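Structure first, then comments.
Excluded from the complex is one protein chain; the other protein chains are retained at their positions.
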Amino acid sequence: MLAEIKGLNEECGIFGIWGHEDAARLTYYGLHSLQHRGQEGAGIVVAHNGSLSVHKGMGLVTDVFQSGTLDALRGSAAIGHVRYSTAGGGGYENVQPLLFRSQTGAMALAHNGNLTNAIELKLALEGQGSIFQTTSDTEVFAHLIRRSQAPTFVEQMKEALSQIEGAFAFLLLTEKALYAALDPHGFRPLSLGRLGSAYVVASETCAFDVIGATYEREVAPGELLIISREGVRSERFAPEQPRSICSMEYIYFARPDSHVDGINVHTARKNLGKRLALEAPAEADIVTGVPDSSISVAIGYAEASGIPYELGLIKNRYVGRTFIQPSQALREQGVKMKLSPVRGVVAGKRVVMVDDSIVRGTTSRRIVSMLREAGAVEVHVRISAPPITHPCFYGIDTSSKEELIAANRTVEEIRRLIGADSLAFISQEGMLEAIGRPDISPQRGQCLACFTGQYPTRLGQAARPCLTMK
Amino acid sequence: MLAEIKGLNEECGIFGIWGHEDAARLTYYGLHSLQHRGQEGAGIVVAHNGSLSVHKGMGLVTDVFQSGTLDALRGSAAIGHVRYSTAGGGGYENVQPLLFRSQTGAMALAHNGNLTNAIELKLALEGQGSIFQTTSDTEVFAHLIRRSQAPTFVEQMKEALSQIEGAFAFLLLTEKALYAALDPHGFRPLSLGRLGSAYVVASETCAFDVIGATYEREVAPGELLIISREGVRSERFAPEQPRSICSMEYIYFARPDSHVDGINVHTARKNLGKRLALEAPAEADIVTGVPDSSISVAIGYAEASGIPYELGLIKNRYVGRTFIQPSQALREQGVKMKLSPVRGVVAGKRVVMVDDSIVRGTTSRRIVSMLREAGAVEVHVRISAPPITHPCFYGIDTSSKEELIAANRTVEEIRRLIGADSLAFISQEGMLEAIGRPDISPQRGQCLACFTGQYPTRLGQAARPCLTMK
Amino acid sequence: MLAEIKGLNEECGIFGIWGHEDAARLTYYGLHSLQHRGQEGAGIVVAHNGSLSVHKGMGLVTDVFQSGTLDALRGSAAIGHVRYSTAGGGGYENVQPLLFRSQTGAMALAHNGNLTNAIELKLALEGQGSIFQTTSDTEVFAHLIRRSQAPTFVEQMKEALSQIEGAFAFLLLTEKALYAALDPHGFRPLSLGRLGSAYVVASETCAFDVIGATYEREVAPGELLIISREGVRSERFAPEQPRSICSMEYIYFARPDSHVDGINVHTARKNLGKRLALEAPAEADIVTGVPDSSISVAIGYAEASGIPYELGLIKNRYVGRTFIQPSQALREQGVKMKLSPVRGVVAGKRVVMVDDSIVRGTTSRRIVSMLREAGAVEVHVRISAPPITHPCFYGIDTSSKEELIAANRTVEEIRRLIGADSLAFISQEGMLEAIGRPDISPQRGQCLACFTGQYPTRLGQAARPCLTMK
Partner (left out) sequence: MLAEIKGLNEECGIFGIWGHEDAARLTYYGLHSLQHRGQEGAGIVVAHNGSLSVHKGMGLVTDVFQSGTLDALRGSAAIGHVRYSTAGGGGYENVQPLLFRSQTGAMALAHNGNLTNAIELKLALEGQGSIFQTTSDTEVFAHLIRRSQAPTFVEQMKEALSQIEGAFAFLLLTEKALYAALDPHGFRPLSLGRLGSAYVVASETCAFDVIGATYEREVAPGELLIISREGVRSERFAPEQPRSICSMEYIYFARPDSHVDGINVHTARKNLGKRLALEAPAEADIVTGVPDSSISVAIGYAEASGIPYELGLIKNRYVGRTFIQPSQALREQGVKMKLSPVRGVVAGKRVVMVDDSIVRGTTSRRIVSMLREAGAVEVHVRISAPPITHPCFYGIDTSSKEELIAANRTVEEIRRLIGADSLAFISQEGMLEAIGRPDISPQRGQCLACFTGQYPTRLGQAARPCLTMK
């Protein structure tokens, strides 16, 4: 099994707007709808009267911004970022957007993704005397822009974009324009929308719905959008490649009301559930899903199987970092951290428990055991992803998932480990058909690397063990 | 239509525990699971070494309690309270539990419900020189206990309980015992559970699941439970009455994983949906529910009708009081406050929109219009409650619902007002059968006052207009 | 030696204003200037449109009030309170002003002082069914007003005032008037001022200077002032008594720029220093004072003795409750909590160290030892108060001063205990002359109880050991 080397920008949410006098406030609502993509930190940069201002902090969007701080962020263009909670590193310094000032103008950067050659680039830059204040690969990208000798800023950006590898969706704001760029494989979602005469760009379309904007189109892989007073201009920094959008965005990461690359996530999940019911039926009394990502799947499974959907598991809505965790002693006495079984629903029942994936298996084992303690007589586990056998280097945090349970075990072995009465994963074909991409074609492809080990890009030092970014 | 006079304890959540060394911490988790019953304030009182300590504050449970404050609340017995956000009044003074000290010992009180004769009692008490520091009817109850000349504390409580009218579920903590009392009609839910050798009492059973406690039984109408070192003792302060548990607890107030008076709320809601599908079918492409309370109903409707359930509306998870509301201008431009339609799901579709109730009609009108703007070609509204024609005096906040749209309008008139293509309410019989109480009998009854105007109790001055508690 | 029984209102600061549209904001500035009288909690009540609103909290005035909370307190009359930090008890419930609502109108109370018969009164009231939510004697006073059968509110207040004993300065606000009352002996300072057409009342005149108000006169012992739209009316609730203003207000409690009963505090202190220099000269190189209260005394001592005043001790300006205290280990290594000696100033010098009082002697011993460690070759201690031999029951917190070192020891014994080369206290006559009251007369007297044990009032149960208010 490969070692895991992770950057810090994985699984984030980005939002940008150009040409609206309430830019900061709309960015706040946009980020709020993207909160599921990152709870550790949030920030907004606005452009106003030829200069950039920033406010950011640790915590949820609603923790970081108060009415006063938001009002102070005047300007008609803004970018914002919500950041995923990573175990190590972190801290304020890594909260985005990053703001870089210079005598020739300032620029702000917000990034979702993971550069696979960040360490190589950073070592080279440091050899040339560059200094770094964050451990984020976003800063590497900024250095590349500033080091470029190309004649125009757009050319400098394109030169920098052509040097970086891996998964990236970038928003860059200057006093003059908002730039949006997506890596040549399009691993991460990035959509363009309109709100009256203003343009918006966001990681997910739910951010458009919440502010009343309309969806225009996807930012294309290898595309650089330049949004300014002259409108939207499209440039390419790389030739068109088969899109490799992350399968996990559909399976568990995106919000169910978003459309990722044009496909509604809830519908995709319901179809995954229907397909699972066909591929792996079960004799059971109720179907229940692990919230939140598997509720839609469970409803689909119930619909196709005729077994009633019931609320057998409930998620405690912990509100971020202020929740006081139960002690080990209390946990052993039965205090639930995140999920509670609903005793009155599952007691005496044969239960189909639908979940999105099995990584290390510990969570699945805990849920199965929890259902049994609450009286379930049988527990049949159905998983809406194929077995995950390889780590992700494109921004899905499997860094805490050191031992992928499916890497070298059979389904039967896993079933025994998690203590289920039966276990089934959806097939790869089943997943692709359910999501709506029966043929993986250059124009409409999905990244399957974590299921197959076939990585769409060179991995560089990212794949070498024991090398972490400092 | 009757005027509405409301106290301040409506729709709250209460939790108590006796005999566990982590009493405060378990109360914290219990209250957290009851957070949906009140977001304005939270508090915990613990008994320790013969004295009571309190910590309380405005905001969510996770806002009010930090690790340090919780650790400081040592003791093996505790009661806690989460309080509903009411428009007027309020403030720290009304956050519960209320703590009353005296030379002969302290007592703390947590209350869910609404006393219909609070104003009469308060006027009388003030006439005798009593002073009040809150606008809560809980304080009235405390005065009655202290004024009682009965020989024992239990007798004093019973005398006080026999003087108050309306809906009430009380928890009272002294250094020597935890007391739980439910009004003679049992309007509000109150359950008893066990956790090892400890006893727990809570507004909803979800609080038991979250701490790993097991359900024992309901607190009976007119019952006073005394929990102390001697175990649980049951007394009656009023003769047994037909239970009149609030229908709205099933329809929208309780958490779906709770069992209210022995009936699982999610299951009750799914059955309401199935019944609605039979009573009021629709020709449509998708079924969608207004989150959170109507999701289960919509799933039931979809299951019975064969029309697929889809995620057509999504709720923005505002985090309490810190969320910055959009300005009127932004709202008019389309920024959504609480609900967003999912354009890609509803566009071009005939939609069945399931909701729990129609009070003033403004919310329903807004949702219908929102769905149409998002492209729905037809909107069929189905309501899982009968028309609400009368105000509630037992603790459901209809104080902002001054004009009950159904009070003197036909269903067709309401349909036109909210702009739906069709509209149907569940029948009263349908509701009772779906919830699981086909025959309203003395032992297993439901309060139907808001649908029928037949109030189970005398109303007193509560029903006189223009009299508010100061 | 007598035991010490303390209430919770000792050593507080109160401020009231009537007839200014910025009442809350001016109260904020007034309380800020009275912050030295209490750092534990602060609160403001305003009267506006016939109702009272409150905001209060734990901590400093600047912690409790933010711009928004202050703006929300609209109204043209207000009272405010800053509360002393007491070891036990406390908590939000005891933060003042206390607000009592009733059907016939609300009243708010702010109190500085200590009632010596509070426990007796409270026991009696509880016997009649009264309930208490605080451990403050202010609440006792409120009950007495409400229990009074007198025909008018002013008569009710006077009846209540005549029942309480001890030291008290009360401000009471209703929708119709601001009331100020001072106990018949006038233990605590309370002054009346004007700001344009508005009236202000404050514990110290520094609050007038800070808001630009002018001093009018003292509130007289036994006087009840009623300030309303009709202007100021004076009533008496007790016959005129010899004033017994607390000596400690001059010696250490009041701010140096205040005038207490017409005498400037800084000047009084400088004169205490001059007198000390005459009564107890020393052969020394420098004079230094223990900040803050003894700086003025030290300057006076230097002026009269010709020994130069130097800055030998400096106070660390801890900002309230947020300061992180050093661990015991760090303290032993020399980390200073409150006072640091200035090594370069005292090294090799014979030092006169001037302090305001010696209570238990531990502080004095620590300072002497600190000066020696910093290189002082001799330390001569001069105290600007006579020896304190008896506890105070009128509001000076000597509750932590359980063993009054001077109660049964000679000056020489004390000198040895604190490790000084010489020690002298000012004489009682010297103190009175220096402050400016050579003859203690009925019109211009000072309380000397802590030096003499001659208490101006009956003490009641306050003087019985082991009785504390619950």
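In this document, chain identifiers A, B and C correspond to the written order of the chains, with residue numbering beginning at 1 in each.
Definition applied: contacts are C-beta pairs under 8 Å (C-beta built on N, C-alpha and C of every residue); 3 or more make two chains touch, one makes a residue touch a chain.
What you see is a predicted model; the values in this text were computed from it and never measured.
Q: Going by the touch rule at the top, give the shown chains the omitted chain contacts.
A: Per the contact definition above, the missing chain touches A, C.
Q: Of C:G127, C:G212, C:G231 or C:G453, which residue touches the hidden chain?
A: Counting the whole complex, the residue in contact with the absent chain is C:G212.
Q: Quick one: which of A:H143, A:K158, A:H185 or A:R415 touches the chain that's been left out?
A: Considering the complete complex, A:H143 is the one touching the chain left out.
Q: Of the listed residues A:C12, A:V82 or A:A106, which contacts the missing chain in the full complex?
A: The single option touching the absent chain is A:A106.
Q: Footprint of the hidden chain on subunit C, which residues?
A: For subunit C, the residues touching the absent chain are 22, 25-26, 28-29, 32-33, 35, 60, 62-63, 65-67, 70, 195-196, 205-206, 209-215, 255-257, 259, 264, 266-267, 270, 296, 299, 302-303, 308-311, 314, 316-320, 322-324, 326-327, 329-330, 333-336, 340-345, 374.
Q: List every residue of subunit A that touches the chain not included in the displayed model.
A: For subunit A, the residues touching the absent chain are 54, 91-93, 98-104, 106, 119, 122-123, 126, 128-135, 142-143, 146-147, 470.
Note that only the chains that are shown with their structure count from here on.
Q: Report the inter-chain centroid distance for subunit A and subunit B in whole angstrom, where each centroid is the mean of the CA atoms.
A: The computed centroid separation for subunit A versus subunit B comes out at 36 Å.
Q: Quick check: how many Å separate the C-alpha centres of subunit A and subunit C?
A: Spacing between the chain centres: roughly 60 Å.
Q: Rounded to the nearest whole Å, what is the centre-to-centre distance of subunit B and subunit C, using the mean of the C-alpha atoms as each centre?
A: Comparing mean C-alpha positions, subunit C is 48 Å from subunit B.
Q: Subunit A: which residues touch two or more other chains?
A: none
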